[in-house]
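With one protein chain held back, the other chains of the complex are shown just where they sit.
Each chain gets a letter, A and B, in the order it is written, and its residues are counted from 1.
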Amino acid sequence: MKYLDEFRDPVAAKTLVDKIHQRATRTWTIMEVCGGQTHSIIRNGIDQLLDGAVEFIHGPGCPVCVTPLEMIDRALEIASRDDVIFCSFGDMLRVPGSHQDLFSVRARGGDVRIVYSPLDATRVAAENPDKEVVFFGVGFETTAPANAMSVLHAQRLGLTNFSVLVSHVLVPPAMTAILSSPANRVQGFLAAGHVCTVMGTSEYGPLVEKFGVPIVVTGFEPLDLLEGVRQVVDLLESGKAELRNAYPRAVNDAGNTVAQQALADVFSVTDRQWRGIGMIPQSGWTLSPRYAEFDAERKFGVGHLQVQESAECHAGEVLQGLLKPNQCPAFGKTCTPRTPLGATMVSSEGACAAYYQFRRLEAGGAPAPTSSTAAHV
Amino acid sequence: MCLGIPGKVIKIWDESGTRMSTVDFGGTTKTVCLAYLPDMEIGEYTIVHAGFAITRLDEASANETLKMFEDLGILEEELNGVEGQGRREPA
Partner (left out) sequence: MSDPIGIDPSDWVCPLPLRETKRIVIGHGGGGILSEELIENLFLPAFGSAGGPARDSALLDVAGGRIALTTDSYVVNPLFFPGGNIGDLAINGTINDLAMSGAQPLGLTAGFIIEEGLELEVLGVIAQTMGKAAAESGVGIVTGDTKVVGKGGADGLFVNTAGVGVVPDGLRIGPEQARPGDHVIVSGNLGEHGVAIMSVREGIDFGTTVTTDSAPLHRLVAAMLSAVDDPNVVHALRDPTRGGLVAATVEIARTAGIGIELDEGRIPVPDTVASACSFLGLDPLQVANEGKLVAFVDPAHSEAVLEAMRSRPEGAGAVIIGRAVEEHPGMVVGRTPFGTTRIIERELGEQLPRIC
């Protein structure tokens, strides 16, 4: 397939891997803040290939994982109502709330539907005027334009039975929070390529300035990831803190200005709880008061809910890059994809789930060794 | 986040004021909203996420990147003294 196969060429991959190993005089710690990149790194074994030159710390790049527990519980409460059709992306269905998940709500008769696009949810609303249709609007900046359009579309169609439960999170404030932490070990960042296609690259320059870390905008295919890492390592070895774009075919500095205008119109910045991390100021988007009639939180007045996280779950530390999933005492034992304790084990982008799916051979509680141990088969 | 897949726009139309398209992902076609790429044209490639086209894929830039990988490979061969292996074919 065009624009995919070429960026998966194993021969070019080997070249890039060799170059990185040749350039690196020590092991650098690099973070990616994008669940899609985490998934691709682990699934393709890029961490195995770069063992010794790079230690990946997987950042909180999975919006499903970081959606605050309170918000999940709100969603479950709304979805359980008789007159509601609750629409959501597939990823969210198995995320555990305090006591249950959307799947169990569906099993008990709730009308919970998976949609591929938020416009599918507005269509459901148009086709079911006697029901309240609620769309679970989660995601980073990449997904926000799509979610925004569902509101604009609903307004244009004059729908009164459509609302969105908004829980957007923003990447740059998360990176700031991580870099500001005294426990921070991250030396370089891969910036999320598709977030940047929407928002452009202007938010990252100030981070580079303030914290003196190189940031490289990176794509998702194996060659894209390797090239992003190569540029980060190159900058680190040269002692330079700069912003670079290693995904120029999809990202330009300005981003998508049409989308940005819609975002500015439909959303307002707010403080946001990140599940497992805590409050990060100005790190989320909520629906702008202008569109209050489409705000599900208002419409359903679910109010403050008593939330209850599992005491055993260390998702927070994993999300902050302080713990590798296989170092968590519950990993693979009380916490598995079948019986997840936290969101990072539920979402296929969550670091714990990715580790469980792809790396269980190395699991067992011991820290990942630094020498190459790829199980050669 | 951001499962975004490249595809080619093969049809464009208007649906009550919203610009819609059919995008071909190498054999699979899907209806995709073009509201955020108002000057997108048939035959161009885009990245699609959650049913929306979010950016145009720049072919020249893609080729440049691929060429750069190839050059790196040739350079490496030269540095390692490997002779006459010819250009690597893309997979």
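Following the convention adopted for this analysis, a residue touches a chain if its C-beta (ideal position, glycine included) is under 8 Å from a C-beta of that chain, and two chains touch if they have at least 3 such contacts.
Keep in mind the model is a prediction, meaning the values are calculated, not measured.
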Which of A:28, A:56 or A:89 touches the chain that is not shown? A:89
Of the listed residues A:27, A:44, A:100 or A:252, which contacts the missing chain in the full complex? A:44
Could you tell me which of B:5, B:20 or B:72 touches the chain that is not displayed? B:5
Touch criterion as defined above, residue of A:115, A:149, A:213 or A:328 at the omitted chain: A:115
Subunit A residues touching the omitted chain (full complex): 1, 4, 8, 10, 13-14, 35-36, 39, 42-46, 48-49, 62-64, 89-91, 93-94, 103, 113-116, 120, 139, 143, 222, 337-338, 347-349, 356-361, 374-377
Subunit B positions in touch with the non-displayed chain are 1-3, 5, 7, 22, 25-30, 48-50, 91
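Methods note: only the chains that are shown with their structure count from here on.
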When the C-alpha atoms of subunit A and subunit B are each averaged to a single point, how far apart are the two points in Å? 22
For the subunit B and subunit A complex, residues of the former touching the latter: 1-6, 8, 16-18, 25-26, 33, 35-38, 45, 47, 49-52, 54-55, 57-59, 61-62, 64-66, 69-70, 72-73, 76, 88, 90-91
Touch list for subunit A against partner subunit B, complex: 1-12, 15-16, 18-19, 34-36, 61-63, 89, 116-120, 139-140, 142-143, 145-147, 149, 153, 156-157, 192-195, 197-198, 220, 223, 227, 248-251, 256, 258-259, 262, 349
